[in-house]
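The following block contains the structure, expressed as structure tokens.
Of the protein chains in this complex, all but one are displayed in their positions.
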């Protein structure tokens, strides 16, 4: 082997973490003939006294990533999956409290929603229900997200979503902006406003002594308020719409102190039909892929600390 | 330039086609304050007297792909988009009848569905409606597909969908199969059956003298029957379920003569929890990515000709 | 269970096939300290006497897809992987000859190429070689493809590649085309020509009595001739370039009778810099995503039959 730098040499180890990413777990719960599904993608990241494994390769402090995978599946059986948040809390607590060298755990979860398949008339008479109790179709709309972080003392829970595409076909303008030598854009007084929402919201629940939020209801309500703010804001800029989406969540959900959005402006360009002798009265648009405007901001309850990082990660 | 083969040399041109792929067109229709959206991805492929452009580079018979793009947008204005099928029929007819060298047009369309955003209570009182009339969220479930082919005389319309993920959490078995030297699989008497449906169905409408189907209703009904057959079949093999899905469509929809499915068996493996002292009573599954069983078949009305190709293309 | 259609009812089964798709197999061969890698993604599709499994769910004729997966891995050990083509031939022959109900096997393989990592000076003295003999970096350029089909009597081998992006920054023109009411494109006398090559070529080897090609050399040479034809053709249309690419392969490789390409015209639009007082002398381009021209054609040895399907599949 070649000579390489070793402890004592002037190269140090900084922040580090390890774990098993993207454990796909599906949990079925049976209530008689009626089945329920929780479908998650769980990623575990652990950190603590891990210098040696980097410097010398000693694994004496390393709980294998394979074991963290096994724990995800075992806990799905032992504790069930009441909500992604609650499941992540179980996991994070376990790793930090059961392994002395592990000081911090971060659990990230994606959740995919399913809805029931309607029964045919013949079958609904047969089974006495309008939906087949063990048959599902993936909803396919947004991917729900949560991230739980625990350092043995306090909790941070950030939930949210990605992949939710929305559009207002009117009530959006863009004018009055700075013009410089490189500006060619024309002002718009009635444009399509469309984006693919990536949003995260941070809960103010931080400790076991506080009552935890109702995670499922909180998600459903935050999503609803965000969508309504998008739909009901007469927009002079995508930034204004973003702020309203965040403010609506904070004003309606006491358990949430901070919201961050990353909103690509999915440009819909009005097609110039004049060369063909046609007038395009805001009817026909070209939906462009790249480039896209990208608007990102944090909206905060007054007095709250900003903790969601500027760059939202994909998972 | 280097010497290259020319006509006269023994290398011939075979099947060829050209066009503009993936024209993203969004069409807004206004009924007072109420807006409607059609959101399509349109691909044009043309063929005919095109030997010269391949042999010598002469473009004398070539309508540019850029022109076909313009035509998509212009027709969205001139004719509107009643259904993807009807829109594709307009386009195919135009290219074949307006350009003498073009003998055949194939239009492929992907359609993305949208649903309305519910209004907040305050706003629904204000606007007098439960939904914001110009605000939409992309449904995000399946991608609807159609392919229209026209040779100047007869039509072929094949519609369908992709990306629709479905699951039965019980009522699926797999046993009684062939065992050879390489077989290690254990028989299953209660397994999860999950797949991502890619399906195509061919209409028996072939000519302008026949009454065309109601394309929108046909899609909605074919999708419904297919989902119900998936849900209601007690499955001894994915092949059996596939056949039932196709047969249900053909039995209920007189306008459809042929159905083909490509169904990846999205394996959900029961996790072995015994090493942890736990019993997995069909509760905790690992959802695997690759490899996957892949089941493909055509289901036909008796007497109908099989014309959908064995390999379904992605678009 | 609900009533469903059964044999006797007028819904018939058409073409069908099944198997295990995307078996990722990595085979290491050791020649002393020097390791070699073959890295494949193998998909198996089988067909034959399979009516019963569709109609009644009887698996009596079904070799499980799990067994076909096992066979891929076992054969990688027993026979090694000399070339993707040779490996696919072993597999296809096995399935058809060992299972009476299986009449036809189609093996599709993707291959990912690797190259060795150069040793540092210190280490190359230590190991006596310029490259580390067990260390590799994935080449990452094209994905090599092959498809082997066997019906118990004759073979069809179609090889090729996808994902190979090429560009000529000059020597490409486009003019003299048809202009209709919807044409706005301006003629171009010096444009960028770029495409992402998806190509397939069919071998005229069909039977065990013929000497099989040297599959590895054939691939390397076909790829080289194709690239050189792309580079050396002064292009008046992408169709012309496509024909030259195919003709060059057929003229140089006696073992290949038919070539098909699907070539997206990856548009590079000259950016209009005049509003900024700048002249764009074919220097600055916008690389567009969608839509794209799509040019597809088959090139054939005179007298050969065209058998590669018009729609190239992704795998």
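In this document, chain identifiers A, B and C correspond to the written order of the chains, with residue numbering beginning at 1 in each.
Definition applied: contacts are C-beta pairs under 8 Å (C-beta built on N, C-alpha and C of every residue); 3 or more make two chains touch, one makes a residue touch a chain.
Just so it is clear, the structure is predicted and the values come from calculations on it, not from any experiment.
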Exercise. With respect to the chain omitted from the figure, which of C:26, C:60, C:188 or C:254 is a touching residue?
Worked result: C:26
For this session: Kindly state which of the options C:170, C:184, C:210 or C:314 is in contact with the chain not pictured.
Result: C:170
Exercise. Which residue among C:100, C:187, C:208 or C:283 touches the omitted chain?
Worked result: C:283
Problem set entry | Per the touch definition above, residue among A:18, A:87, A:136 or A:155 touching the missing chain | A:18
For this session: With the missing chain put back, which residues of chain B would touch it? List them for me.
Result: 2-3, 120, 122-123, 126, 181-182, 184, 275-276, 289-290
Seminar exercise, completed: Hidden partner sits against chain C at residues 23-29, 35, 37, 39, 70, 73-74, 76-78, 114, 117-120, 123, 132, 134-142, 163-171, 192, 224-225, 227-228, 230-232, 268, 271, 273, 275-276, 278, 280, 282-289
Exercise. Residue-wise, where is chain A in contact with the chain that is not depicted?
Worked result: 1-2, 4-5, 9-24, 43, 45, 50, 53-67, 69-71, 74, 98-99, 101, 174-180, 182-185, 229, 232-237, 239-240, 242-244, 246-248, 250-251, 258, 260, 264-265, 290-303, 306, 309-311, 313-314
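The rule is short, and it goes like this: only the chains that are shown with their structure count from here on.
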Exercise. Centre to centre, by mean C-alpha position, how many angstrom separate chain A and chain C?
Worked result: 37
Seminar exercise, completed: Among chain C residues, those touching two or more other chains are 2, 182, 184, 290
